[in-house]
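Reading through the structure tokens given below for one structure.
Missing here is one protein chain; the remaining ones are kept as they sit in the complex.
As written, the chain order gives the labels A and B, with residue 1 at the start of each chain.
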Amino acid sequence: MDNAITSTGMTTDPTLYPPYTPAVHEEHEHAVLPQHRHHFETEEQQREAGSFGMWLFLLTEIMFFGGMFFAYLLYRNWYYEAFVVASNQLSVPLGAVNTAILITSGFCMALGVWAAEVRQKGLLVVMLLLTTFFGFIFLGVKADEYHEKYEKHHIPGASFSTAMFVNPAAYGLKEDPLSPDMAQKTQIFFFLYFAMTGMHALHMIIGIGILAWLTLRAHRGDFTSGYVAPIENFGLYWHFVDIVWIFLFPLLYLINRHPLK
Amino acid sequence: MAHQVVHTDANDPQNITNPEHAEHRLITPLQYSLVYVALLIFTGATVGAAYVDLGWANPVIALGIATIKGVLVILFFMHVVFQSRLIKMTIAAGFFIFFVLITMTLSDYVSRSWGLW
Partner (left out) sequence: MSTAIGNTIVSLPDQSTARLPKRNYINNEHGLLSWLLTGDHKRIAILYLISITFFFFIGGAFAGLIRLELLTPQPDLVSSDTYNKFFSMHGIIMIFLFLVPSVPATLGNFLIPIMLGAKDLAFPKINLLSWYLYVIGGLFTLTALVLGGVDTGWTFTTPLSTHYLNTHVITTAMGIFVAGFASIFTGLNFIVTIHRMRCPGMTWFRMPLFVWSHYAASLLMVLGTPVLAIALVLVALERTFGIGVFDPTKGGDPLLFQHLFWFYSHPAVYIMILPGMGVISEVISTFSRKRVFGYTAVAFSSVAIALFGFFVWEHHMFIMGVSNYSALVFSLLTMLVAVPSAIKIFNWAFTLQKGSITFETPMLYAFGFMGLFTIGGLTGVFLGSLGMDIHLTETYFIVAHFHFVMVGGMLMAFLAGIHFWWPKMTGRMYPESLSKLAAVTTFIGFNLTFMPQFILGYLGMPRRYHSYPPEFQVLNVLSTAGATVLGVGYMLPLLYLGWSLKYGAIAGNNPWQATGLEWQIQSPPLTENFVETPIMDHEAYDYEWLANKTKHEVTTVG
């Protein structure tokens, strides 16, 4: 081993340390752009660091929702009958429409990232606005569903009522009545429903707040001169929120339609 | 379309010499649209399947389709196909720990009512 402090032996093999290779410098000659932070060697390094950091944050989100997913799995197995009838109180058409709306919103976001990459300012702003628009529609439908639960006294807490599950015939439902004890357990389903969709909606509201700010900056032209990282990383967040819903939809709305006897 | 385009660097097709770095590549709007249409079709399929009584297969199909949709979003909307191995490993690690949380906790609940010693 060469012990001189500034041995050049290590730098002659560029493939070993690509963030520092001359090739990268030549490709991206904008190392002096204002968004470039001083402690990164190259903008490529900065961009990859940002995206990696965002992914790590999303891992924490997976684990955050993971606790609730496990609670759902556990209680669905314990209180199967209650979960079946409670789940049937949710509207599949509304859920399906909302899924499509959210996927559309995600699609617009993906196109927005592309627009920023190819430096089309107008398209980027339009796409961000569309993303926001579909986000609001989703939340609107969700609010409507929440309101319906409120009217039916299906919000857990003091005003929660199991009448509909103990005596379904009186409400025009075809399901078999539950014992009062099991009917109490529908409250756990509704709590998990509100906790999971509520936490999901909270993420969307935060996301829409960030979107508004990003749209303003995009309109100023901040993201269409080669600095795409904020749009790209926000896109990751938005798609993650989509994925959570993609799993919530079947778990809460679909898988309990045909109970095993 | 997966395997031919996964390579990230002309000199490093398997992303081995520096797994933390990947050449930056774009997904075209056409590809996005295809994924979008696929996601809508899968949504329709999962709703349709929910209205048919398939017994134990209902939840399996619903969650299977959800997984496919999730993977599509991760791979294409979130650009993971073109990301470095580091990012792919990171995502895998996240789902692995999630899996540990579920299975190890279940190991208690599943066996709690078995015979007591």
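In this section, a residue touches a chain if its C-beta (ideal position, glycine included) is under 8 Å from a C-beta of that chain, and two chains touch if they have at least 3 such contacts.
Quantities reported herein were computed from a predicted structural model and do not represent experimental measurements.
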item: Residue, one of A:Ser91, A:Gln120, A:Ser161 or A:Gln184, that touches the chain absent here; value: A:Gln184
item: Touching the absent chain when the full complex is considered, from A:Gly67, A:Pro180 or A:Gly226; value: A:Gly67
item: Of B:Ala38, B:Leu54, B:Ile68 or B:Ile97, the residue in touch with the unshown chain; value: B:Ile97
item: Of A:Glu41, A:Asp144 or A:Asp176, the one touching the omitted chain in the full complex; value: A:Glu41
item: Chain not shown, touching residues in chain B; value: 20, 86, 93-94, 97, 100-101, 104-105, 107-112, 114, 116-117
item: Hidden partner interface residues of chain A, rising order; value: 1-7, 9-11, 17, 19-20, 37-41, 45, 48-49, 52-53, 56-57, 59-61, 63-68, 70-71, 74-75, 78-79, 156-158, 184-185, 187-188, 191-192, 195
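Everything below uses one rule, namely that only the chains that are shown with their structure count from here on.
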item: Chain A-chain B separation of Cα centroids, rounded to whole Å; value: 14
item: Contacting residues of chain B [partner chain A, same complex]; value: 11-12, 17-18, 20-22, 24, 26-29, 32-33, 35-36, 39-40, 43-44, 46-47, 50-51, 53-56, 58-59, 62-63, 65-66, 69-70, 73-74, 76-79, 83-84, 86-87, 90-91, 93-95, 97-98, 101-102, 105-106, 109
item: Residues of chain A defined as touching chain B within the complex; value: 15-19, 44, 47-48, 51-52, 55-56, 58-59, 62-63, 66-67, 69-70, 73-74, 77, 92, 96, 99-100, 103-104, 106-107, 109-111, 114, 117-118, 232, 235-236, 239-240, 242-243, 246-247, 249-251, 253-255, 257-258, 260
